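Dropping the structure in here first, questions after.
Complex shown without one protein chain; remaining protein chains in place.
Labels run A, B and C following the written order; every chain starts at residue 1.
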Amino acid sequence: MTKHTTEEPHATYSKSRVEALSDGIFAIVLTLLVLELKVPQLPESQVHSSSALAHMLIEAFPKFASWVVSYLVLAIIWQNHHRLLDVFRHVTKPLFWANALLLMGASFIPFPTALWGEYPNNPLAVSLYGVTMIVVTLFFLIIRMVAHRDPGLLKPEYDFATFKRGTAQVTIFGCGVYLLGAIVSWWSPLAATLVYIAISIHFFLPGTGR
Amino acid sequence: MTKHTTEEPHATYSKSRVEALSDGIFAIVLTLLVLELKVPQLPESQVHSSSALAHMLIEAFPKFASWVVSYLVLAIIWQNHHRLLDVFRHVTKPLFWANALLLMGASFIPFPTALWGEYPNNPLAVSLYGVTMIVVTLFFLIIRMVAHRDPGLLKPEYDFATFKRGTAQVTIFGCGVYLLGAIVSWWSPLAATLVYIAISIHFFLPGTGR
Amino acid sequence: MTKHTTEEPHATYSKSRVEALSDGIFAIVLTLLVLELKVPQLPESQVHSSSALAHMLIEAFPKFASWVVSYLVLAIIWQNHHRLLDVFRHVTKPLFWANALLLMGASFIPFPTALWGEYPNNPLAVSLYGVTMIVVTLFFLIIRMVAHRDPGLLKPEYDFATFKRGTAQVTIFGCGVYLLGAIVSWWSPLAATLVYIAISIHFFLPGTGR
Partner (left out) sequence: MTKHTTEEPHATYSKSRVEALSDGIFAIVLTLLVLELKVPQLPESQVHSSSALAHMLIEAFPKFASWVVSYLVLAIIWQNHHRLLDVFRHVTKPLFWANALLLMGASFIPFPTALWGEYPNNPLAVSLYGVTMIVVTLFFLIIRMVAHRDPGLLKPEYDFATFKRGTAQVTIFGCGVYLLGAIVSWWSPLAATLVYIAISIHFFLPGTGR
């Protein structure tokens, strides 16, 4: 028995409104990241000093680096999200909620990014960044499981067997590389940082998949 | 006498622009919630300490919990809003303003969420969260009243009698459960928190209406 | 001589992208207003005290009031903007820039709102709110002047003479009421506040134009 929706003849959502909501959230998260870059506070006697300002900006270098990495990672997520949603004919209730979870994961990213930028040598801070990315990868998996359970949701031009193989590849690869970073950071936060940067460059370079 | 609008032949609004404004506001509110999650300030001597950071993150647990609950609640509100607007043929002035009130209620949610996350054991703070949700439910009621007073606004595929029954159900249920939380919090803020969490899980689970 | 645009055969802009940019800005400004509502800081010994929290929330009442008024004012501005843009066939360079100025005015509103909410008894703070609204009204006038100078931009269903009469009415009324508030605040900030509230109620009530 459906309780509150008896007035509704359609069970599905407007795909374009779900995409608009998703694009809006991605746009905001991409832009909010820059709010973590705070203007350094120079003492009154040094407000005209370029070298004092340069010194403070260089000290803030980890924040700039974490901003660039997170921006690129979010652009990759947007791209993957765009491709994945394109596969579906329409948006059902399970797909809506799986998508809402993914957007929750994406909108959380500014927090571990800020943590990483603030404490670049703290193993837990750097590790949590990788853990967040693993969770985001699992939320992508949940969206894909919606299609696995209801293959009729796929547009006819997509092949179900190929889609299922893609699910395994994306999930294993995404969880694997970020798990590597999350573990390595307990030995060396710097090495984990290099892993995260390598991952973004991997996706960013022309011709390297996804 | 219409004063400033004599140049306007159409009395109605572009439904797609009203939806775009609504989706934009929901996207922003969903994303702004994360701004309440502040990076903890470790003393200079402990910036490399994972246990000091873990301790502060665990202490901030109520903020993370209130973020998750509010995110899910807002996704439910978006979903209900999406379904409700779908019922209308076009947007009239009363519908525009009823919708603007609902969006005002939705955009207010980050404030009681922050209050609840900051003071999870304060009866007033926890109670105000429920009160806000009751107000949002009443703003939904106002949108529905627009259709009650002008049934011609409903698309032909929707049945007016069913729609009216839906209004009663949604309003009584929504006000009831949040009123319960708002009252219970004066005895036990923790119990009220569990009520709020139960409400989001109720809507979140597949097959449970709305 | 056109310098950098020789590759462009069309002189006009995509009206739907200009509307999307405008709706995005309105959605963000409407939502950012709530960021001014800060969670009050209770002393450690009173975090469980409902009466201490109630006291601080009541003290913050002017902030809540200024938030509600500014939200309603921005919804009115969105509505007027929506109606005005509907009049134009397409977006030319002068219209793009006139619209950009209006959006600049709208995106400025959180600042005088915060000023008014912080210093509700300071004549200058309350007066600046009215001055901002006068500037916004004048930016609306600039958009209308674009059509006055190029009546061919109006859609055929709009009558130019009626449109011009509308320009005079809207400008005189909008500047008049806010000028009244801006002046009165030098005698009594509270009286000016009532003027601002009366203006929003005027537009909000069904049947009162605009």
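We adopt the following convention: contacts are C-beta pairs under 8 Å (C-beta built on N, C-alpha and C of every residue); 3 or more make two chains touch, one makes a residue touch a chain.
As the structure is a computational prediction, the values presented were derived from the model and not from experiment.
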item: Sites on subunit A contacted by the missing partner chain, in the whole complex; value: 19-20, 23-24, 26-28, 30-35, 37, 39, 42, 47-50, 53-54, 68, 71-72, 75, 78-79, 82-83, 86-87, 157-159, 162-163, 165-166, 169-170, 173, 204, 206, 208-210
item: Residue numbers in subunit C that touch the chain omitted from display; value: 2-10, 13-14, 17, 20-21, 23-25, 27-29, 32, 35, 93-94, 96-97, 100, 103-104, 107-108, 110-111, 114-115, 118-119, 121-125
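Criterion: only the chains that are shown with their structure count from here on.
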item: Magnitude of the superposing rotation for subunit A and subunit B (Cα, nearest 5°); value: 90
item: Same-site or different-site touching of subunit B by its copy subunit C, using the half cut; value: different
item: Subunit B and subunit C: spacing of chain centres that average the CA atoms, whole Å; value: 24
item: Of all residues in subunit C, the ones touching two or more other chains; value: 24, 27
